[in-house]
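Excluded from the complex is one protein chain; the other protein chains are retained at their positions.
Labels run A, B and C following the written order; every chain starts at residue 1.
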Amino acid sequence: MISLFFSALIYASLALCVLLSYRVAKVVNLSFGSIFTLGGYLSVFSLFITPIFGAWIGLLLHIGSKRMDASKATIFSLGIAIAIEEALRILFRVENILLDSRIFYFFGYKLVFEHFLASMISATFLILFLAFELKKPFSRLKLKVIEEDIENAELYGIDAEKARAIVLVISSAFFCSIGGLYLSGRVISPTIGWLYMIFSLFIATIANVFREKAYILLLPTSFGVCWLV
Amino acid sequence: MIGKLKAGLIVGLIVFLLFCATPPQTPTPQPQMPEIKIGVLVPKTGEFSSAGLVMENAAKLAEKHAKEMGYNVKVIIYDCGDKPETTKTAFLSLVREGVTAIVGTYSSPQAMTAADTANESKVVFVASVASADLESKVKTGNKYVFRNAYNTSYWGILAIEFLEKTKAKSYYLIGYEPLKTFNLGMFSLIKNSTKAEFRGESWVKSPTVSPEDYKRVAQEVAKKDVEVIIVGDPGLGSVDFVREYRLAGGNATIYSVGGTLALPDILAKLNISGIAFQAAALEVKAKTNLTKKYFEDYRKYYGTEANNYAGILTYDAILIVTQAAARGGDLISNLERGTFIGAAGVYEFDENHQAKWGSEKLQGTIGIYREGKIQVVS
Amino acid sequence: MVKLLEAVEISLTMNSKKILDSVNLCFDRGINLIAGPNGSGKTTLLKILAGLLRPSSGKILLDGLDITMKKAHERVKLGIIMAPERMKLPLSLTVDENLRFCDRNRAYEYFPELKKISEKKARDLSGGERQMVILARAFAKNSKYLLLDEPFQGLHEKIKERIIKLLEEEGRKRGILVVTHDELEKIFSMSDYICVLTNGKLLYAGEKEGGEKILKKFFI
Partner (left out) sequence: MLVSIAIRILVLVLLILPVFLDCYTKLLAASALTLAIFTVSWLYLEKDLGWASLGHSIPFGVSAYLFAINPLLLFFSPLTTFLLFPLSIFGKHTFPFASFVFSVFLWYLAHHIVFEGKGGEEGFRAPSINLDLIYLISVTILILSCLLIWKISNSYFGLKVKAVRDDEIAAKAIGINSLPFKVFGFAISCSLASIAGILHAAIFGHVSPGVFSPYFSLFPFVAATIGQGKIWSSILGSYTVVFLSWFLSPYVPEFHYAIYAVALILASYTQSYARSDRSV
């Protein structure tokens, strides 16, 4: 039960990233899967470089696709995804890499430390965003205006492009570092991240049905989906 | 810009056409010892590329050892990818190279396609890894296909042997849903012929449908009182399952049908005691004089531990073909009648062209990883 | 003399179709009217001035400063505000939240009706109410120049009158550019500068007196 809860936390935060990049950056970011995998491979060297590389790819994605409409940006992100996957395949193709992991005791439960850390980071991310969503500071209002219509946002004096860049950078960095943590203890392959992306995309799609309440209902949705399948 | 691109395209294609049109070079015949050309199909790219590297290394090692034995062998390695389509094309390109026989391929669909292509192009194919239903091909008249790897039922036989050797009183089966047809065959064999008590079975869903399903199964099984758990998924997910099972407090011995959990590097890094696995051969249990040589030289030349399934069987397949071809005459009847030495034992083929695994001189090995060391169970 | 807002040789081509063809305009303080039949490029011109579209060629000057490459939000900071047509409004925000993007008190001063519905989401408002929110936000933000696209759409007669009054008042303080079909006559009589567009080409630009004939011939 407790591990289910931790997984749900992680998927909820990943789905949050998917949802944010869909609504604010207007792209169904298909490169998240490869970024997740990249995080896993990078964690062989160091966990601290994962968010940096993730952020860098997010920025690349933003710069590459900022003048495109939603469908083209999505196709662009698919291209980036395949490119990253291919690069990983060339660099690491023949190795069966089993990532290190540590055991951690949590109220009598044995857990993998990195997974625990990943869910704690996710929880923090979710709580911060929830507070941001419920307290509605001015910056949240700005984000909402962008979500509805970028043109309008510009007329409201909001720098939509900057917001887009920030969302893509943060979500990619988040995906990358969670990938580094959550894949530890596993044997990884260049395509492994697709599973996590498709699953979080699935949760995000269900949550998206609730429209404005989507962000608040992400965690329950994620929990429900994890419990059901 | 576009015009230039098109022009470039056209030039490229003309070059390609010219390349196609050049007549194939005819090999100069060697008068004394005829060269034995053996084609090897290795999944260098795609899903199985990690196994592909091991197979490639093993094939090169086989060439070297065969030469040391005095055979004039040339091994030609081609990438067969992870799809039957790529396998068929690679097979035909090897045929074009004029090989005596072709060994290798990894997955079952690849082996099936290769078997059909062998029949069409009249070139012997020795399946060294896949466990597909190749016997039926032989029964229906395809004389060109042989297999030195074990077939599906032998996987079950080894598992039964393990249960008997360890005198386990109870066992539990873990299947992998996408491999259901394969797993079910093996499971029914185990259920029918062991005295140990069957305590139930669980199926892990494909991670694509539910990436966390292995956790559910692991926790469910950890609560069960059972001595041996037989894992039917040799894929990457088995590592996740084993770790989760131990974290959830389960302490039964885990028996894996090979795959990832039989890789020495992975076992050492995972460092979880009580994982049993089946292998074609193990270094600690020499079966022929080639066994030790294989493992030692592999380490010497490639710097890693030898994979004990895909690698060793590819190695053996090359040696089998070499020995059969060197005898001269019809290769098929040589293979059907002869005995051949490999690193995993002494091979003979039955009437369905399947290597006689389980015979006196050719037996699988079961190892168990305990406290940092691999011990031989049988 | 440097004009408040100038458009120099503006052209726009989209999918190899000319939408605007070297349009030259200079607007100053007061009410300025752009008229023309449907599809003549009025809204496109407004969008170019606001920074939502970038012209294929030409320049836009604000107080003599070249702002062609500036994006819409940067132009807002420089003092160009646009109220878009077709009730484009962030619907998930309440009226009050929408007005946080301008001087709220002033907005309620202009349209006291909005105070009663301040906690309602824009989604639940009627068309006229939405238009009021759009105009309130545009008027209640300090700016040098105000671009209004069909400001009278869906509004009640009484409110239309109030807006005309408001335009008159505000026109003394800043430049206002109006694109409209409704109330054309009234706006025409108020305006200082008129331009008429047809098929992306400028038919007339200049004082009201000269434009009257052309405008009457076409529309009024």
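Throughout what follows, contacts are C-beta pairs under 8 Å (C-beta built on N, C-alpha and C of every residue); 3 or more make two chains touch, one makes a residue touch a chain.
Source: prediction; values computed, not measured.
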Could you tell me which shown chains are touched by the chain that is not displayed? A, B
Given B:108, B:260 or B:278, the one touching the chain that is not displayed: B:108
Option touching the unshown chain, where A:83, A:103 or A:209 are the choices: A:83
Hidden partner chain, touching residue among B:38, B:62, B:132 or B:168: B:132
Pick out the residues on chain B that sit against the missing chain. 2-3, 6-7, 9-10, 12-14, 16-17, 20-21, 24, 44-46, 49, 79, 81-86, 88-89, 92-93, 95-96, 107-109, 112-113, 116-117, 120-121, 132, 177-182, 206, 208-209
Since one chain has been left out of the picture, which residues of chain A touch it in the full complex? 28, 64-65, 68-76, 78-80, 82-83, 85-86, 89-90, 93, 198
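Assume only the chains that are shown with their structure count from here on.
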Starting from the Cα centroid of chain B, hunt down the chain whose centroid lies farthest away. C
What whole-number Å value describes the gap between the mean CA coordinates of chain B and chain C? 74
Touching chain A in the complex: which residues of chain C? 50-52, 71-74, 76-77, 81-82, 84, 88-93, 97, 100-101, 137
In the complex, chain A touches chain C at residues 136, 138, 141, 144-145, 147-149, 151-161, 212
Which chain A residues qualify as touching chain B in the complex? 3-4, 7, 89, 93-96, 98, 100-101, 103, 110-112, 185-189, 191-192, 194-196, 198-199, 226, 229
